[in-house]
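Shown here: the complex without one of its protein chains, the others still in place.
Then we have chain A:
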Amino acid sequence: MFYREAGDFKVSYPEDSQTFPIKFDRYRYYLVLAVAYLVIPFFINDYWANAVFVPFLIYATAAIGLNILTGYCGQVSLGTGAFMAVGAYAVYKLMTAFPEVSMLIHVPLAGLVTAGVVTIFGLPSLRIKGFYLAVATLAAQFFLVWLFNKVPWFYNYSASGQISSPERSVFGIIVTGPNTEAWAKYMICLIFVTLAALIARNLTRGSIGRKWMAIRDMDIAAEIIGVNPMMAKLTAFAVSGFFIGIAGALFFSVYLGAAEVGESFGIDKSFLVLFMVIIGGLGSIFGSFAGAAFMVLLPVFLKNVFVGMLGWPTDLAAHLQFIVSGGLIIVFLILEPHGLAQLWRVAKEKLRLWPFPH
C-alpha cells in the first residue's frame, strides 16, 4: 500500500537512475535529512551530542567504510581501529602543520592518507583469503598502534605521547577543541556522514559495487567473467579506508579532543565496528546506520538501567554490561543473522502487501 513500485512512472533516464527510485524511500530519505539538518541542531545539548549523536554519526561513517570492505567485497578486516588511528594522526599532523586551512579540507585529506595506508595493507588480500586475511589485518592493527606509539614525529614530540586537537574552525565556527558548541560538533559530523552515505550508496549501485559483490560471492567465478580481482579488491580497500579515515579524523578531533593510540584505537574498536556492521547487516548502507545506533545506544541504555535505576556500583555495572552486550550479540546472531537491515527489508515487504496479506 505505502511501499510499492506500481504507479510510480519514470519518464526520463535520470529519474530512472536516481538514488532512491521508489517514492516511499525517497520521501523517507528527505524526511530524515530534514529532521537531521533542520530540527536536531536546534534542540541538541552537550549530553546528547557527546553521549549519542556525535559517536553515532562517526561510528556510522566507520561502519559504512567497513561495510564496503566486508559486506560488499567480502574481505574481513580486523584492523579498523588502527585505520581510524591513521585518520586521526593524519588530521592531527595536518591541523598542526596548516592551522589556517579549513577542517572541511583537512578531514577528507586525512581520509585520502588513510586510503593509501589501507590499500598497502590490503595488498596481501590478493594472496590470502578468509580468516587468514582477517588475522593478517590484525598485523596492521598491532603494527600501526606500535608505530604511532614509538615514533615521536607522529605526536609532535609531546611529552605525554598523546595527541590533542587544537581549536580549528569552519567558516568562523569553532568545530574542534574544548570550546566547541554541541550543535557545531553535530553538524560537522553530520555533513561528513551524509556525504559518505551518499557516495557509498551510489558506488555500491554502480559498476564498481557490482564488481565488489561479484568478488564477494565467488572471486574465481568473478575473475572468469572479467572482473579484475586486483582492481576490485584494492579499490574496496581504498574506498573503505577513505571513509574509515574520515571517521577516525572526526573521532579524534571532534569527539575525543585528546587521544592515546592504544586506548582509543585498540583492537576493541576494530571489533566494535565489526559488530556494528554484522548487527546492522552485511552489505547494506542502512544497516551501517542501524548497527551504529544499536551499539552506541546499548551501553548508554544499560548504564542508565544498572547504575541509574538499580543503583549498583559502577564496576559491577561494567561487568554486567559485558554480559548483556555479549549475550545480546549472540541472541541477535541466532535470531537474525542478516542483521537489522533484514528486519527493515521484511517490514518493507509487509508494507508492500498491506492491508491485503497476499
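As a working rule, a residue touches a chain if its C-beta (ideal position, glycine included) is under 8 Å from a C-beta of that chain, and two chains touch if they have at least 3 such contacts; residues count from 1.
Going forward, contacts and distances are computed from a predicted model.
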item	value
Name per UniProt, for the chain absent here [options: "Amino acid/amide ABC transporter membrane protein 1, HAAT family", "Glutamyl-tRNA(Gln) amidotransferase subunit A", "2-oxoacid:ferredoxin oxidoreductase subunit beta" or "Peptidoglycan-associated lipoprotein"]	"Amino acid/amide ABC transporter membrane protein 1, HAAT family"
Which of A:A136, A:V239 or A:V273 contacts the chain that the document leaves out	A:A136
Touching residue (missing chain; options A:W146, A:F301 or A:W354)	A:W146
Omitted-chain contact residue, chosen from A:A159, A:I220 or A:M309	A:I220
Residue of A:G206, A:G308 or A:P337 touching the missing chain in the full complex	A:P337
Among A:Y29, A:F286 or A:W312, the residue in touch with the chain that has been omitted	A:W312
In chain A, positions touching the absent partner	70, 76, 124, 127-132, 134-136, 138-139, 142-143, 145-146, 149-151, 218, 220-221, 224, 267, 271, 274-275, 278, 282, 312-313, 315-316, 319-330, 333-334, 337
